[in-house]
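Mind looking over this structure? Questions follow.
All protein chains but one are shown in place.
Read from first to last, the chains carry the letters A and B; within each, the first residue is number 1.
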Amino acid sequence: MRVKKSWWQSGGIRIAAAFVFLILFGGAASGIYLSQIPPEQPIAFPHKTHVALGAQCAYCHPAADWGPNAGLPSLSKCWGCHQQVQKKSPELEKLAGYVQRNEPIPWVPVAIQPDFVKFNHQPHVRAGIACETCHGPVSQMTVALPQPRQNMGWCLDCHQRMRPNDFVRLSDCATCHY
Amino acid sequence: MSEKISRRDFLKLTAMGAATTAVMTGCGPMSRYVVRRPYTQMPEYNQTGESTYYASTCRECPAGCGIIVRTREGRALTIEGNPNHPVNRGRLCARGLTAQQGLYNPDRIRAPRFQGRSNPATPGRDLTWDEAVQVVATALQKPPQRIAFLLGLAPDHLYDLVSELTQALGAPPPLRYNALAALEGRTTLIEAVRRLFGSPALPYFDLAQAEVTLAFGADFLQSWLSPVTYTRAYGAMRQGNPRRRGELIVFEPRQSLTAGNADRWVPIVPGSEAHVVLALGQRVAELRGLPVPEAFRAVRPEEAAQVSGLPLEQLETLAQTFATATRPLALVGGSALTQPNGLVTAQAVLALNALVGNLGQPGGVFLSAAAATPTPLAEVKALVERMQAGEVDVLFIHGVNPLFEVPAALGFEAALARVPLVINFAAFPDETALKSDYLFPDHSPLESFGYQRSLAGSDRPAWSALQPVVVPLYDTRATVDVLLAAAQASGQALLPYRDEVDFIQQKILPLINAGGFYTAPEILTFWSRWLQHGGWWTPAAGLPTPTLERLPASFGTLTPPTPPAEGAFYLLTYANHLGDGSGANRPWLQELPDAMTTVTWNSWVEIHPRTAEELGLKDDDVVRITTPYGSVEASVYRYPAIRPDTLAIPFGQGHTALGRWAEGRGCNPAQVLPAGHNAAGDLAFIGTTATLTPTGRRRPLARVESKEGVYGEH
Partner (left out) sequence: MAEERPAKWGLVVDLDRCTGCNACIVACALENNVPFVGEDEVAYGRALYWIRTQRYWEGEYPEVTPTFQPVMCQQCGNAPCEPVCPVYASVHSEEEQINLAVYNRCVGTRYCANNCPYFARVFNWFDYELPEPMRSYLNPDVTVRRRGVMEKCTFCVQRIVRGRQKARAEGRELRDGEVQPACVQACPAEALVFGDLSDPESRVSQLARSQRRYHLLEALGTLPRVTYLKGVGNHGG
């Protein structure tokens, strides 16, 4: 006697299920991949060149020293140097365009935490942590690159290496989440 | 079916999946959806990620509390009290704390506009400010006697400018009106002070140091004159006095927040306050061994007891408590003044303070440092009559919403239709704005310069400064600037001021040498300190002491209240945290539970539970309240602390305009109030009687007292 197969055992359904799985898996894989490549910026800002010329991080991102956000330089700060430096390049022409139109440059942030994470640069800078520790070798980057796996474990990994009684404080949920 | 999916489709689907996952997981690529636009030029006062604080003045009510607004990257975040300000000392009330919901309110008027008052022949259109100034300039060239200005109680600098403008034009002086001031009987209080002490000022009561306080109708913890000042003083009176805990006794027909916090609430018949004060005064004078002044003899204690429903022996106990106290104080306001006997009550209470000798003493009565402007309904009535008679060609309105705040019985709406040109400077599309020809929106208070003289709540001479804390969001313009530009454009040399800031600087110029806690060699330095500190005041407390030359032989004629007819009730209205009704479009004020009933987002009518039981009414039954002047509907709230012969409806809801959060909620008691006024010209509605008819419908009130919610109850 021929045993009647259940509907979910039919070939078509199984192939369809395989496709759905593949699509989801592929999607997830590319989603993760997308998160690890730098976003497109309005100007391909070469960090490398600026650091090589001796510009300190805090020259353009001074707020790291006193507040939660490092901040982005204002247009007038860029132009303060670049109106002296008459080097021809398509990227600099874009900058000149923004200056002419007096229009802010719509930068896309790269190192960004979700709303429920309250990161503050100031105590980290004051504790003598170098910018590169978290932001990677910016002096070798053109546009800033996202750092992989910057998640809570990554934060705690470093906090754990502090003195034991500091770890209680630094592993407290309320240190970052409120 | 599988063979139908080509390789190309597969790739497409994969890409879609990728995008979905990317959005759904929200990891990494989230940054791609964020854009950061840094300043083109960083302002020097701004530090990235750091808050910048600006001192300004709250304009949610006329009290003039000092605020400090926390801003970041050009956005106003939270409002905090200015700790140095003499009015509020860093504290704020619920209204002041929601000012940013006015600034960022989505229903603001965003540009000057001609409305055409729904006349199809003249369709509405947006205007430029040049056209607007031209419209105002033309309006100012009308015959001066036919120009009228109706202003609110804030800001003072606009009132000062318009006063100068009307004087230069030869037009009638600007008129001020505000429902909050009308409900608290401010004009009556000013008039009583003028009659007894000779200057039209507001009294300042030193509640903090008083030991026994009698309050007649004044709801000073929620709406009266300067609630933050008096709440601060109340706290000190209870626990801050090293001598003893202050005692508070409140006389009013419906228990307000103040009476709820009192040691004793005396629910006397509405309209009988004057009788009680006069009788008390007689006994206090006798107990203190003083000659009883002639004016206090107008009422025999037995008569007062009979009229007020307060037994003689209780009257005697109260008189003894007051007469034997070390620092007695009597306050008056609200329901004790907004009635035909209001001016008598006000004078009697002030005279009672004089009788126990607390004028200018700690825990006693002082006068505000400068003259206060009254806001009489009688003059609004006169204006309405002129408008009706076609004697007003152009009406300017700022800071007041007469179609909502003025009793409908006055006929303001019909009169407004007869004015050929109505120019409204409202920031919100309120009832009056929608019936005006032109809307020339003023900035929000948080975008404005200005000043407010802190009269009611300051223990020292004080001017409170306003300054913009953010760049104006929309195409609005300061009304002072519009008027100055129009005055210039009209070709006459009317006012010697360049713009608003120049005007304010010239007005505060005399303060440089007036002994403030800071000064400066010239106006620009003074101006920067004025803005930095949020105003100007003297370093030490000190207010003029009222001097009573001699008491008049009589405070005026006294009419005993008429008891309501069978089946009718006394009707009263009071202001809660929604104030004069302009707070109804702040969603957090709507969401805030009323202090006594915990009702949110709606109106209710308070009925004594016993009365409700007799009438077969339960909570949330919708009833119709009818007076000779109109009728409104509201849900019943059985309120245990109201006289059984009295109904009360809170003021502030019942808007037909004013934006999404205010419109179509509750009822406006101004629809059922009489247009009558007392001897001082103030609204007199206490003693109005109303009938109550059940409609058979129910509408649950969103009350917070039921933690599980009220929708499940029925």
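For the reader, a short list of remarks on this structure follows.
Methods note: contacts are C-beta pairs under 8 Å (C-beta built on N, C-alpha and C of every residue); 3 or more make two chains touch, one makes a residue touch a chain.
As the structure is a prediction and not an experimental result, all values here were calculated from the model.
When you scan B:N46, B:N84 or B:Q101 for touch with the missing chain, the hit is B:Q101.
Of the options B:P173, B:P587 or B:P674, the residue whose C-beta touches the omitted chain is B:P587.
Note on the undisplayed chain: of the listed residues A:R14, A:R126 or A:R161, the one touching it is A:R126. In the full complex, chain B contacts the hidden chain through residues 72, 75-81, 88, 90-94, 97-98, 100-101, 103-106, 221-222, 227-228, 231-232, 234-236, 238-239, 245, 247, 255, 257-258, 260-267, 473, 577, 587-593, 595-596, 598, 600-602, 608, 610, 640-641, 644, 665, 700-711.
The chain not shown here touches chain A at positions 66, 114-118, 120, 122-123, 126, 168-169, 172-175, 177-178.
Everything that follows uses one rule, which is that only the chains that are shown with their structure count from here on.
Centre-to-centre spacing of chain A and chain B amounts to 50 Å, using the average Cα coordinate of each chain.
Listed in rising order, the residues of chain B touching chain A in the complex are 1-2, 5, 10, 13-22, 25-32, 34-42, 47-50. Of all residues in chain A, those touching chain B in their complex are 12, 15-16, 19, 22-24, 26-32, 34-36, 39, 62-63, 66-77, 98-99, 102-110, 112, 114, 146.
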